[in-house]
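Removed: one protein chain of the complex. Kept in place: all other protein chains.
Now for subunit A:
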Amino acid sequence: MSAIEQDAAVHATRRDVLKGGAVLTVAMWLPAAGAQANATDATKAGTFVPNAFVRIDQDSTVTVLSKHVEMGQGAYTGLATIVAEELDADWNQIRVEGAPADAKLYNNLAFGPFQGTGGSTAIANSYEQLKKAGATARAMLVTAAANRWSVPASEITIASGVVQHKSGKSARFGELVADAAKLPVPTEVKPKDPSAYNRIGKSAPRVDSKAKSTGKATFTQDFKLPGMLTAVVAHAPRFGGKVKSFDASKAKEIKGVKAVVAFETPARAGVAVVATDFWAAKKGRDALTVEWDESNAFKQSTDEMLKEYRELSQQPGDIAKQEGDVEKAFASAARTFEATYEFPYLAHAAMEPMNCVVQLGQGSCEVWNGEQFQTADQMNIAKLLGIAPKDVKINQLYAGGSFGRRANPLSDYLVETVAIAKAMGTTDPVKLVWTREDDMQAGYYRPMYVHWLKAGVDAQGKIVAWQHRIVGQSITRGTFFDNKSKIDFTSVEGAQNLPYHIPNLQVELHTTEPKVPVLWWRSVGSTHTAFSTECFLDDIARATRQDPYALRRSLLEKHPRHLAVLDLVAEKSGWKKKRAADEIYGLALHESFNSVVGQVAKLKKTPNGPKLVSVVCAVDCGIAVNPNIIAMQMESGIGYGLSAALMGAVTLKEGRVEQSNFDDYPVLRINEMPAVETHIVPSKSKPTGVGEPGTPVIAPALANALAQIDGKPTRSLPLAGQGVKLA
């Protein structure tokens, strides 16, 4: 198998790209841009930068410019698949390059006038856009060939990157590039009907596998510029702490240390030791003495907060959803059930600790980063420097994971790097390198939550009322994503839109405001709502002696996608077949980011406790652009979600984060990973997300299996905190 290499190409800048010889750049103006596309101008260096997604070189290489970061989720491969389909290109001629930061050209259509990656939107928002981009390029190549061969364009076909006519004439893309570049861009093109797809729906290999299997892929950690200095920081040990004073004398004695500067950003304060290399900077940081001003620092412990949250969960909250009358229904119900669920703070703990390279110029700034939130980062950096956002140039590098961490409305670690360079007054490039401890203790966690649920059933066991109260921090409040309403949708998503038909339904929210920085964490609200809703439903099923699959089925009449996923996962897992006495299955179903995922966790009883042998996963994510990537994301989501379910927890003691590295914040390892099989529901609908939706389903599926062993439901995560350990 030949994967296409995309390695150090990330160094290439947009300017470099346009400098080359005859290049066909397909201009793809969005209506909002209000301008006309002009491919000819696009080839003139520096004169015109169109909204370009496709470039074809004279050597027939097709370069897809990805407006989305490649952080593991397979965006580069998925986006390229769409372009390759419309072009009928050979997969081996495709390469992918990160697009520069420019919201006018590369905004996320799901986010509005904002460039960024998140919410599992890369394929969903790019699908039509890249179909059109590819189809436009194709039409121009076909016209160029038709003109050259004096034949009707309708008689020209493309297969595996070769343009051909029945007369026997043929040309590779590169041979047509010069002619195609002179053509006007067609205003109307007809992208393929899905019935004509011959690449979408099949599993092309990843474009980045080779570079990432040979150590050649360039991450920010690997990026180096001449004269670059490395900064290692001492952060205030409590959130909200400031620098009172510091003694740098010992740090400055260390060979290689060039500067020691204090900094303060909207996210945090600290002292940076800047040196010729990481080790010198780290030794310098370790030799610092800093006195912190903690007069406004956060000093609560998570134990105390949990008590407050539990108390709040017993008081009415702001109404997020109200249908029917739950109180009335509870009063007339045959039985009622209640449960409280508790969820800890979680760290993202991407493999690559946060880092960033910046170089300040005169009224400008250049950044190199695994860049997820271009528009916010440009704005926040520009604000700090007092320059225009457009003068913040951001270069896209591979990101060593993110899981939400790099999409920070305050651009915390990028602004920190800029603040350090600014404090130094240097135009030398500066790389900020956080240690694992810095990364884990710098905040921006999945918030801690307490959920309280109550349900009422009638004499037949039919659920007639469901009340769900959520207590925890808002991720968006105070940021530019703040909707200024009492209900932050990211706190209640998955609960507010419960798919089950229950006539009386009420969802409430208490938004707490401790000064602990929080952020989206792979699948956001669903990380907790999928657990409480799916586990509570199984509780009711057990108590009313109903099969969990049959109970769900009975409540999903109005949700055909959910039903199809549920039926598929039941069928593929052999849910209805007789199981051996030592085999325990747990089921969960959840929609997030417009995709529906069902999972069956298969446990086997062993002398050392239950073992999670395998997970059967079904997903409806619309048209499956690249089933290989979808399967990878289901596997990844399951592993990431399982890690948190089993052992993930960040705790605070008097405001200090108690975890620091993989010894006290353990993460899933290979011996704990189950086998995974993924089944995709065939669909003709537009693609929906896959990066996140696999994540929230595994914890309830596992807990629902465990509960069958001893009848004890899991009401608090992680399982390790409940004394549960898998074999």
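A few comments on the model shown:
Criterion: contacts are C-beta pairs under 8 Å (C-beta built on N, C-alpha and C of every residue); 3 or more make two chains touch, one makes a residue touch a chain; residues count from 1.
Operating definition for what follows: contacts and distances are computed from a predicted model.
UniProt records the chain missing from this view under the protein name "Oxidoreductase", selected from "Oxidoreductase", "Sulfatase", "Cytochrome C oxidase subunit IV family protein" or "Putrescine transport system permease protein".
In the complete assembly, the contact with the undisplayed chain comes from A:T230, out of A:T230, A:T426 or A:S474.
Summary of contacts with the chain left out: across A:T302, A:S411 or A:N628, the touching residue is A:N628. Only one residue from A:P100, A:G284 or A:G639 touches the chain missing from this view: A:G639.
Only one of A:L109, A:A146, A:V243 or A:M673 touches the absent chain when the whole complex is considered: A:M673. Panel shows subunit A; residues 1, 3, 70-74, 205-206, 208-219, 221-222, 224, 230, 255, 277-280, 349-353, 398-403, 433, 435-437, 628, 632, 635-636, 638-640, 642-643, 661-663, 667-671, 673, 675-676 of it touch the chain omitted from the view.
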